[in-house]
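Presented below is the structure to which this report refers.
With one protein chain removed, the remaining protein chains of the complex are shown where they sit.
Our next item is chain A:
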Amino acid sequence: MVTGIGVIAPGGIGTKQFWELLCEGRTATRTISLFDASEFRSRVAAECDFDPGASGLSQREIRRWDRTTQFAVVAAKEALEDSGVLGEMDPYRTGVMVGTACGMTQSLDREYAIVSDNGKKWHVDEAHGSPYLYDYFAPSSMAAELAWLAEAQGPVGVISTGCTSGIDVLGHAADLIIDGAADVMISGASDAAISPITVACFDAIRATTPRNDDPATASRPFDRTRNGFALGEGSAILVLEEYQHARRRGARVYAEIAGHATRANAFSMTGLRPDGRELAEAITVALDRAEANPADVGYVNAHGSSTKQNDLHETMAYKRSLGEHAYRTPISSIKSMIGHSLGAICALEVAASVLAIEHAVIPPTANLHERDPECDLDYVPLAAREQASDVVLSVASGFGGFQSAIVLTTPDWTAR
């Protein structure tokens, strides 16, 4: 059961601002301002206007923590406060599972430039560099910080599966509750990788958009003119609670994580099989585990990364798994507004899916003016719709071949 939500997203800090942006169909992509990106092919990204001091972090925390950890901690604080669970949980029965694709990349990139004298020294200088390098080296440090914040002493860890991390980690956390290893899980994902090395490596494979002259419309999933994803950053952390635990304390329950599944395409580290079979299989298994039929799906929160390869792959996967219902169910990609924050994005998408259930509103796909002729489903162009959904499907597809799906339902749906 999802009982708390915390969000750091481009366009506004906090869950409320995040949801308003999505409902209004506003975009938060802009020219990169976090560093001088003028030498790169793609200079567009969706950045968070994040002031760690104003968000309550101490000078010591700001100095010590990478931006990815800072996002996760601030989002977790919001989620814990939102749920009201602090003080009502047994530390031994509380855990943390957090996802990330890029970990502490920004700090590693910056510190490497320092200790190598801008790449001139292979034998990096021991006398320089942050005392916290080991925390940046292994991203499990982020899970440790969240565990201390939540006073969690149950199962704690990081799940990292590239761009499907957010779904995979929330699914894993839900499994831990179902299996009885924990009553409360603080779970979600964080990434803040808008950094020279990240921009360079996506440039090298031309995965990101070169639409630098019009950054606000750079991310355009399913549109005929889309030409790559816009890098993003952010974090969403949820409080998941065992059903009886939530009920006993009279918690507000937003939604239930009713099923999830992941499959590998065993095809390519970056490429997708055009037929969408593995993603379709993940969707089918996730729906089975949720005891839901394709026809029950009221809304699909898409991967919609704004690359041609993905958009076609994903469209095929929906047709294969949902059958005729694929043509009837609304499908939208919030990456059109907040970019692609790698591992974090599908936690943000699950948060958006939960909020879509809560508010009975389906967020739109912004910048979708002219549908790709091969993408012939209903992608909710430009404007949000007021429409209630009992069952929401959110999917992700990523490097390494990971294909994941998660099913969210209204709190009482499974009981019916």
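Simple rule for what comes next: a residue touches a chain if its C-beta (ideal position, glycine included) is under 8 Å from a C-beta of that chain, and two chains touch if they have at least 3 such contacts; residues count from 1.
What we mean here is this: contacts and distances are computed from a predicted model.
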Complex member absent from the view - protein name from UniProt, among "Cytochrome c oxidase subunit 3", "Negative regulatory protein YxlE", "Spermidine/putrescine-binding periplasmic protein" or "Actinorhodin polyketide putative beta-ketoacyl synthase 2": "Actinorhodin polyketide putative beta-ketoacyl synthase 2"
Option touching the unshown chain, where A:V156, A:I257, A:L322 or A:V392 are the choices: A:V156
Of A:M1, A:C23 or A:A144, the residue in touch with the unshown chain: A:A144
Chain A residues that touch the omitted chain in the full complex: 39-40, 91-92, 95-96, 101-103, 108-109, 112-113, 115-116, 118-120, 122-126, 129-134, 136-141, 143-144, 147-148, 151-162, 168, 172, 175, 179, 181, 196-197, 199-205, 207, 261-270, 278, 281, 285, 289, 399-402
